[in-house]
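Only a single protein chain was left out; the remaining protein chains are all shown in position.
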Amino acid sequence: MSILTKLMPKTDAFFDAFEKQAALTVEGARLLKELFEDFTDVPRKVKEIKDVEHKADDVTHAAFALLYTQFITPFDRAVIHRLLSAIDDVLDLTDAASERVGLYDIRTLLPEARELATVLLAQTRKMQEAVHGLRNIKDSQRILDACLEINSLENQADSLLRRALADLFRSGADPLTIIKWKEILDLIETATDRAEDVANVIENVVLENT
Amino acid sequence: MSILTKLMPKTDAFFDAFEKQAALTVEGARLLKELFEDFTDVPRKVKEIKDVEHKADDVTHAAFALLYTQFITPFDRAVIHRLLSAIDDVLDLTDAASERVGLYDIRTLLPEARELATVLLAQTRKMQEAVHGLRNIKDSQRILDACLEINSLENQADSLLRRALADLFRSGADPLTIIKWKEILDLIETATDRAEDVANVIENVVLENT
Partner (left out) sequence: MSILTKLMPKTDAFFDAFEKQAALTVEGARLLKELFEDFTDVPRKVKEIKDVEHKADDVTHAAFALLYTQFITPFDRAVIHRLLSAIDDVLDLTDAASERVGLYDIRTLLPEARELATVLLAQTRKMQEAVHGLRNIKDSQRILDACLEINSLENQADSLLRRALADLFRSGADPLTIIKWKEILDLIETATDRAEDVANVIENVVLENT
């Protein structure tokens, strides 16, 4: 790569990447919620989420490659790295949860899974707002409000998970069913944790740049 | 925030935050040990640990906000970030372990849980010493000695966990009880891993500044 190419600032490309990642993450969460709302045709729906995750992987890898070949980046390189990774993690975990549903050949839905997916979807939409806000970082209040909501939705997911686990262990279900659902619920809740990481990175970017 | 406010060095505020975090982490570990020493009135004791964890969260969030609005910090910003996060994690995991005890409605105590909590408490006290030492970083030997002890206590926790898991699986307990206790023991042992992370960050700070 020539010095000139490296010097040409492509800061827009990073904002584009964040937004593409965020849009695909919303799409993944929406499909997970749909899966849990209409628990039929499971293998096809699981496959759709996997496809979305693959698309997002391509976006993330291209952005990483750009990150390490550009001299000029909109924020600190380490921060961009963290942000790309954190957004990517949210969708990875969404996909991992859905994949387990297919893998374990789960037939009966746990209602709390649907509630958790609903919270995750709301959270990814706020994440999309926050990420979009980075283009106009001076309008910091809107970004910080979205981050605040992401955190509050994480708390909601956390309470939901706790209630779901307590119910699950009291349910009288067989141990293997409990192990399977515990893993799926944990994965969705970890996705909401990673969304909170995204919000934390964005908050810090805003605080440092305003 | 005005440039002037940003320029006013508030390095003491970071040392205060580290120490407040450390003191609350000791408090959390002490309460966990007490819970396992006198396994009565469990919901109230679990709630007390949760309250301590909430207080520490406030300290951590205020310190993060300060970190990103100050021009002058006592060490590298990324190092302070890592230290605040690592200390915070120790108490978070202590609380998560205690929360699971309540959540899973556990009635019979596993003796190794008490032993693990005892090691964790000893370790958090050494962590408090090491963190306090950061104010006088030139007196490096005391800090490094505390870090060494934190690492050695982590090894002890690791051995304890392994023995506990082997015993647990051999115990003839029902699978659900084993799953529950395995998670609780893993959480406490992970808390001691995070305390080792704290020690590693502090060691590096000392090596870089002496």
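Note that the chains take the letters A and B in the order they are written out, and that residue 1 is the start of every chain.
Operating definition for what follows: contacts are C-beta pairs under 8 Å (C-beta built on N, C-alpha and C of every residue); 3 or more make two chains touch, one makes a residue touch a chain.
Please read all numbers here as calculations on a predicted model, not as lab measurements.
**Student:** Of B:Val42, B:Leu66 or B:Leu165, which sits in contact with the chain we cannot see?
**Tutor:** Answering carefully, the residue with contact to the hidden chain is B:Leu165.
**Student:** Which residue, A:Lys33, A:Lys126 or A:Lys180, contacts the hidden chain when the whole complex is considered?
**Tutor:** Result: among the candidates, A:Lys180 touches the missing chain.
**Student:** To test your reading of the contact rule: which positions on chain A touch the chain that is missing from view?
**Tutor:** Considering the whole complex, chain A reaches the absent chain at 64-65, 68-69, 78, 99, 103-105, 174-176, 179-180.
**Student:** Take the complete complex as the reference. Which residues in chain B touch the chain that isn't displayed?
**Tutor:** The missing chain touches chain B at positions 78, 162, 165-166, 169-170, 175, 178-179, 182, 200, 203-204, 207-208.
We take it that only the chains that are shown with their structure count from here on.
**Student:** Indicate the whole-number Å distance between the mean C-alpha point of chain A and the mean C-alpha point of chain B.
**Tutor:** Result: the chain centres lie 27 Å from each other.
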